[in-house]
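Once you've had a glance at the structure underneath, I'll fire off some questions.
Yeah, one chain of the complex is gone here, protein chain that is, but the others are all in their spots.
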Amino acid sequence: MDLYIPLFVAVPLGGAFLSAIIGHFLKRFGRIFTSVILAFLTGLSLFLIFTVREPLVLKVGGWELLGKIPIAIYMVIDGLSIYMLLIINLIGFLSAFYSISYMKKFTAENNYYTLFCIMTAGMNGVVISGDIFNIYVFMEMAAISSYALVAFGIEKEELEASFKYQVLGGMSSLFILLGIGLLYWSTSTLNIADVSRIIFSNGKSELIIFAQVILLAGFGLKAAMIPFHAWLPDAHSSAPSPISSMLSGVLIKAIGAYVILRLFFNMFAITYDVSLVITIIGTLSMVTGVLLAIGQWDIKRLLAYHSISQMGYVILGVGIGMLVLAKNGDRSVATLSIAGGLFHLFNHAVFKGLLFLNAGAVEYETGIRDMKKLGGLSEKMPVTASTSLSASMSISGIPPFNGFFSKLIIIIAAIQAGYYVLSILAVFVSIITLASFLKVQRFTFFNKKSSGLESSGISVREVPFTMCFSMIFLAVLCIVLSLMIIPSVREIILTPAVDVLVNAGKYSATVLGY
Amino acid sequence: MIIYLLCIFLFLVGLYGVVAKRNLIKIVIGLAIMEYSVNLFLILIGYVKGGAAPIRSGEMADKAFTNFVDPLPQAMVLTAIVIGLATTALLLAIAIRIYKKYGTFDIREIKNLKG
Partner (left out) sequence: MKGMTVIVKKVTELMCGVIFLYGIYIIIHGHLTPGGGFAGGVIIAGSFILLILSFGSDFLALKKEETGSSLIESSAILTFLIIAVLGMIIGGTGVFFKNFLPGGTIGKLISAGVIPLYNIAIGMEVAAAILTIFLALLIYKDEVLK
């Protein structure tokens, strides 16, 4: 079983450079090969979800423990890792399949697919690595290729957004590196499990607390939490649409939220102060993101602001769980809250990915992103309009869709834990989200056809097959994921991931084996 | 201790460059200075006064494993330098492209995107 772990990095990397080489001679190679690779990895992660019960540990290079010192780089797959791998590769596959038609108008298509594969490999690497410096390296791999992908259109806006994103991203990476250095200084190890063992036995020194703050700032910037959100709306709205859907749907989760969860649950012992900070950041992001989104008329910019808000829900759910755990409260409430957060993470990847793909389809046909100039597209583009409707209902929490259930779980958990204000805020934000998406639906798809679109004389049709396929697949997932509330389904997919976080102290023992 | 503080001072010099300067190239230089300060800090962590190279062969084979320089931060710094090279190269490439589109390196004139 351990054999499968390195494949998640090796296969996309190999695919990236194969498509760079063969793409010189065979123009269409990268286009198809990327989708094949990512479909394979999606299948592999589904297979692992159904078979793996115990965490898999791979020691790179075959170096065993030297006494009690882990000298190898560890690669660990546990419940949370598999859950994230499934999200990354699924959304990656659908975005790559969507790109087949969408990217035809761009030159240098092969470079696009090479960067796409490297980005996926980086995110997979972050999720499976059990070593904090390795996380940094894979994170940079994903981040640098995303900088290049944001600038892929090489127009004025893209370049400006990419430069902004790179400067802020580079600074956050330096903070993270500094934090890793401080951590190494005080514990003399980089292995997450070993650091956690040392912190549990020796307690936290001031140096470790300082490292904690710096790491929270660094990864918070990568996850675009509220005080650090300035780059997100520019970068996510300027990128090509499949890349926007990868960035919003997966990247900020894999290299931002996931690492925060992994480090602050499994590596640093949970304390009340840190959980309070995380909860406050989550709440602020949730409320401010949606307030900033109200006034937007650029469709992709609006979606980007909603990403901040919805990630706030995820962090809020997990933060409440942390608070309950830190106060030694009722563990079932913590479990419920964390489950809600992680469930919302998956849901957000699905519906936000879909919404960006819809925006891309509209832009592909009309070339317009300003909602004031759009209108009446529902007759001409039925697939785009109906899938967009289901995604909008899902993000604003209308009952049969998945977004409703995850938000409901978070709100119930907040009430059970006694944070009534937070639950009211969550409901309030959900209502504003609904209003905001009613605006999107009305002005883009259901309004009378606008004069601007009419006079420009663009003949609007439904988008090509590969784009339709990805959108329909995600729209179906929007409903199917609601099944996750059925206990037997939840047991398989969600519960292992939640267990890793709730039983945070067990991580080091299971990975190290002593 | 003073040497660690100097490291932090260098970090702040870089941060000043990123925050206060208005020329794209100067911002890139500021980022590079920040990166060097972090690299210097990592090297300092592994430094042992009078320590030998961490190779266990030849004349060093018999000596006890006591006074050696820590090789792990050096490996980390080497990796960080490679990553920094990639970041800087990409930043400069984008900066040149921006110059081509806008005809200036001044960030006050490059503001098509609002906040």
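For this structure, a couple of remarks:
Here the chain labels run A and B in written order, and each chain numbers its own residues starting at 1.
Rule of thumb we're sticking to: contacts are C-beta pairs under 8 Å (C-beta built on N, C-alpha and C of every residue); 3 or more make two chains touch, one makes a residue touch a chain.
In this text the structure is predicted, and so the values were computed from the model without any measurement.
Screening A:L44, A:V60, A:I432 or A:I479 against the full complex identifies A:V60 as the residue touching the chain left out. For the options A:L41, A:M75, A:I132 or A:A224, the residue in contact with the chain missing from this view is A:M75. Although one chain is not drawn, its touching partners on chain B can still be listed: residues 57-58, 78, 81-82, 85, 89, 92-93, 96-97, 99-100. Mapped onto chain A, contacts with the missing chain fall at residues 2-3, 5-6, 10, 13-14, 17-18, 20-21, 24, 58-62, 75.
The rule is simple: only the chains that are shown with their structure count from here on.
In whole angstrom, the spacing between the mean C-alpha positions of chain A and chain B is 28.
In the complex of the two chains, the chain A residues touching chain B come out as 133, 137, 140, 144, 147-148, 151, 154-157, 159-164, 166-167, 170-171, 173-174, 177-178, 180-181, 184-185, 190, 230, 233-234, 238.
By the touch rule above, chain B contacts chain A in their complex via residues 11, 15, 18, 24, 27, 31, 34-35, 38, 41-42, 45, 72-73, 76, 79-80, 83, 86-87, 90-91, 94-95, 97-98, 101-102, 110-113, 115.
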